[in-house]
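Worksheet: the structure to be examined is printed underneath.
Heads up, one of the protein chains got dropped from this complex, but the rest are sitting where they should.
Take a look at chain A:
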Amino acid sequence: MCGIVGLHLRDAALYPRLGELLTGMLCEMEDRGQDSAGVAVYGDREWSPEGHSSVSLLEVAEDVAGLADAVSVSLGSPVAGQRLGDTTVLTAASGDLLEAVRAVRPDVLVAGFGSDVTVLKGVGHPRALAASWGLAKAQGWQGVGHTRMATESAVTPSGAHPYAVGPDQCLVHNGSFANHATIRRDLRAAGVRFDSENDTEVGARFVAHQLEQGRDVETALKELCSTFDGFYTLLVSNSDSFAVVRDAIACKPAVIAETDAWVAMASEYRALSDLPGVEHARIWEPEPEVVYAWTR
């Protein structure tokens, strides 16, 4: 069991409430997983300033200012750093920040990167983690979250979701992939780098690899359905898209709700029950192997 939540806002008047709404949704799903949690927030300009690139890092033991300085020297332009819970977020106005981070700290664990997304994750109780990130204050147009009950790999920061392995991309998963080792081997042979032995990372790398080859998210997810064996409800987001897909058996739960102001998805309805205007939302359960996608 794991819990998934996602909120894609259409009404800009709700952007200042993204963090508050996402925190409520995430904490409602704490019963579905309490060993780790994570979120991806799109468009918070405190965490990811407009026109800047950002990189989220896990398990950084050193001083944030020292790391930012070291990356800044490599990048040749200023780098700002902040610690949000156990996640370290670096931002820079110019240059390839991810490449500079990897050059300076080749073994660092990258939780996410892009120009709009901030990925925060860690081991612990979802409620405590959300408080440590200050999630309730976050703003933006889209957020996804995950509460993990580990089944397939160890309880470590690298095993927490979301998996954000392409620029501004993010994937969260409830379920387990059966043939992930085979697919990981194939992707490694194609030059894809992995951070963990986690099954979901393989799904995320697979989708990122498909997108890199120019496929759209819908095609990439259909390809995933025909390649992966196992159980899954997936929420896949990008800076401008939000997509849901379930496996053919569809035993992992999912519910979608939609109003003029937002699209929301969660493992269970109760995570949606406090959203503004939910009483007038169109609510349905996604069909197996049908890709539901929204763009802004």
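Note that in this section contacts are C-beta pairs under 8 Å (C-beta built on N, C-alpha and C of every residue); 3 or more make two chains touch, one makes a residue touch a chain; residues count from 1.
FYI, contacts and distances are computed from a predicted model.
Going by its UniProt record, the hidden chain of the complex is named "Protein glxC" among "ATP-binding cassette domain-containing protein", "Sigma-70 family RNA polymerase sigma factor", "Protein glxC" or "Sulfite reductase (NADPH) hemoprotein beta-component".
Looking at A:73, A:155 or A:251, the residue that reaches the missing chain in the full complex is A:251. Residue-level contact of chain A with the missing chain is found at 248-251, 253, 255, 268-274, 283-285, 287-288.
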